[in-house]
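Report on one structure; see the data block that follows.
Just one protein chain is left out here, and the rest sit where they should.
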Amino acid sequence: MVTSASKPLLVVEDLGVGIRTARGTFQAIEEVGFALDEGEVLGLVGESGCGKSITALAIMGLLPQPVARITGGHVWFDGTDLAALSNEQMRHVRGDRLGMIFQEPMTSLNPVYRVGDQLVEALREHRPLGRGEAWREAVAMLDMVGIPAARDRASTYPHELSGGMRQRVMIAMALICRPRLLIADEPTTALDVSTQAQILDLLLSLKRELGMAIMMITHDLGVVAEVADRVAVMYAGRIVETADVFELFRSPRHPYTDALLRSIPRLDSDLDRLVAIEGTVASPLARPSGCSFRDRCPRARSRCADAVPPLDPLAPGHRARCFFPVEPGARAVEPA
Amino acid sequence: MTALLEVKDLKTYFAVRSPLLRRKVGQIRAVDGVDLRVEAGRTLGLVGESGCGKSTLGRTIVRLLEPTEGQIRVDGVDVTRARGRDLMTMRRRVQMVFQDPYASLNPRLQVGDAIGEALDIHKLVRSRGEKRERVATLLDKVGLGAEAMARYPHEFSGGQRQRIGIARALVLNPELLVADEPVSALDVSVQAQVINLMRDLQRDFHLGYLFIAHDLSVVRHISDEVAIMYLGRIVETGPKTTLFAKPRHPYTRGLLLSVPVPDPTRRRGAHAPLAGGLPDPADPPQGCTFHPRCPYATELCRLERPELRPFGDAQTVACHHAEEVAASDPS
Partner (left out) sequence: MSAVLEFLAPFATRKVAAFGLAFLVVVLVAALLAPWIVPYDPQQIDAIARLSPPNAAHWFGTDHAGRDLFSRVIYGARMALLTGAGVVVIALVFGVLLGTLSAYFPTLGMVLMRVVDVLMGIPALLLALALVVILGKGLFNSMIAVGAIYITTTARITYGLTRKITAETYIEAVTSLGAGHWRIIRRHVLPNLVSPLMVQATFIFAFAQLSAASLDFLGLGLPPDVPSWGNMIAETRRYITRAPGLLMFPGAAIILTVFSLNLVGDVLRDRLDPRFKDDLAKW
């Protein structure tokens, strides 16, 4: 839902990424399109292999070339098409106006440099600051992400910190230049549930304080429900449903979303038997013709094999890629 | 009634040694006095966050690790220090299902060989034909066909490999399965398949489960009784519905409030219920190990470690202020 006060910060249009492997070339993602408004949290949901991480990497210009490359589409960010920029040009955008955090904090932290130095480096890459001033900024940022005794901690090394602390440091590094958009790729998956709650809180409060938008990539529907404003569901390389978060959980229209919601165990309900989704996700090299979900879909009919359904609007702000979408509000299972 | 599995005051300590001379310089009390009961045909869910010792506890019970102190009884038989033939007998009764479906199968062994190996070790079959028959039956039971026998693990998906792991654990006809995070490494849509399978198998074979997990939603779904573990000790137990509806320990309460529910109308909102992180297991806090993070903590909690005591209906809790926690319901 686009209100008059919000405008699209990021518009992904028809994005495709191809990957070359020893066993052949395949499209990791196809026709991916969604929009993210300023200050909004978009949840990008899907299971492993659906392409959500690849989408994030493509937006950031971090695809592992030459194995993977953008095969089509646009990534409009603040008026510029990121997909058309060179590596050099992307370097100026990354870390400055666009930030990213990952599942494993150690992948973006260099073990041989102090935490404060790494923040300083990230900052001075984009801002003309002296070392002293940059160090002060770094300490302020560590404080903002909730690291106690920030001034002392800035002089420690990554291995001296706990998992939750390292995640906070990684967040600090991604945000030190106050980007407009933060892409978070499974940032809490490797964390305990109690730490996860802290980090999610932190991300939301930073969002308010810094006025930024967040693209939250996750497989955890609970996390999505907790933080997202809008949701995009991915399956086998395509977006299959987008909606406002309340709308999606109340009335999922795509059979995959519906099935997924029925199959997860929940704290707030007491089902006797989980309704599992039959089969497994097809290998990207051997996707079925037409709709990729049809082999596992209880609603599939012959038409589903003929063509890939378009991502059509079914209600204002609610789109689903299905010829026979689930009826609105037809959730047979209500939380107890 | 004798429980299928009874664990009394179990302790597993690891020595911290200096690098060269290997002198003992410290101790990690991974499991620090645990009492447990699992009844035949029922599931005890053991919940805790990483570092709480639940995996160590599971491995100690199946004797992959040696207990430092305490007792493990299977069907009344003391197997804590069993060796040789007694140990082999115990292994036929208690088996383990592992977390990582990719690492728990030898990549060079065919699936049929991996499952059937236990039969050879325990000399339970007299011919290759008999072995193949038993393996085929099991593969059917877990939802994979007999043709899986001649294939290699890398030809299967994560969920399928986990089924193979379960089949391997069942080949000796055990009475108790210790499942160490059996679905944590699987995709969400596959978790349901494996959880359903485990429930069916429990019913068909009257198996007892010690289901170890960190995911409260999964534990809630599959367990009959639940135990919460923190830094090597059980802090609360109870029947599933009671424990989740009326947690008596501040940690349990905090955990339950931290879990994000897949329903945006029930957002937790700001202020994470549990601050800080798990303390260093080599240097735990004095008194009640949870007190630095506990909103109910008092001087007593700093000085004296609470023991597990009965509370309410079939519940036990290790907290000096459980009455207060009970009063501040519901969540």
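To keep things simple, chains are lettered A and B as they appear, and every chain counts its residues starting from 1.
Just so we're on the same page, a contact is a pair of C-beta atoms (placed from the backbone, for glycine too) under 8 Å apart; a residue touches a chain by one contact, two chains touch by 3 or more.
This structure is a prediction, so every number in the text was calculated from the model and none was measured.
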Original post:
Of B:54, B:91 or B:163, which residue touches the hidden chain?
Top reply: B:91
Subject >> Contact partner of the left-out chain, one of B:168, B:233 or B:321 >> reply: B:168
Original post:
Which of B:43, B:104 or B:162 sits in contact with the chain that's absent?
Top reply: B:104
Subject >> Residues belonging to chain B that touch the chain removed from view >> reply: 59, 62-64, 87-88, 91-92, 95-96, 98-100, 103-109, 117-118, 121-122, 154, 165, 168, 172
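Assume only the chains that are shown with their structure count from here on.
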Original post:
Distance-wise, how many Å sit between the C-alpha centres of chain A and chain B, to the nearest whole number?
Top reply: 32
Original post:
Which positions of chain B touch chain A when the two form their complex?
Top reply: 49-50, 157, 159-160, 187-193, 195-196, 199, 214-218, 220-222, 241, 244, 254-256, 258-268, 270-275, 277-278
**OP:** Spell out the part of chain A that touches chain B in their complex, as residue ranges.
**Re:** 47-48, 162-164, 192-198, 200-201, 204-205, 219-226, 228, 245-246, 249, 259-261, 263-268, 270-271, 273-277, 280-281, 335
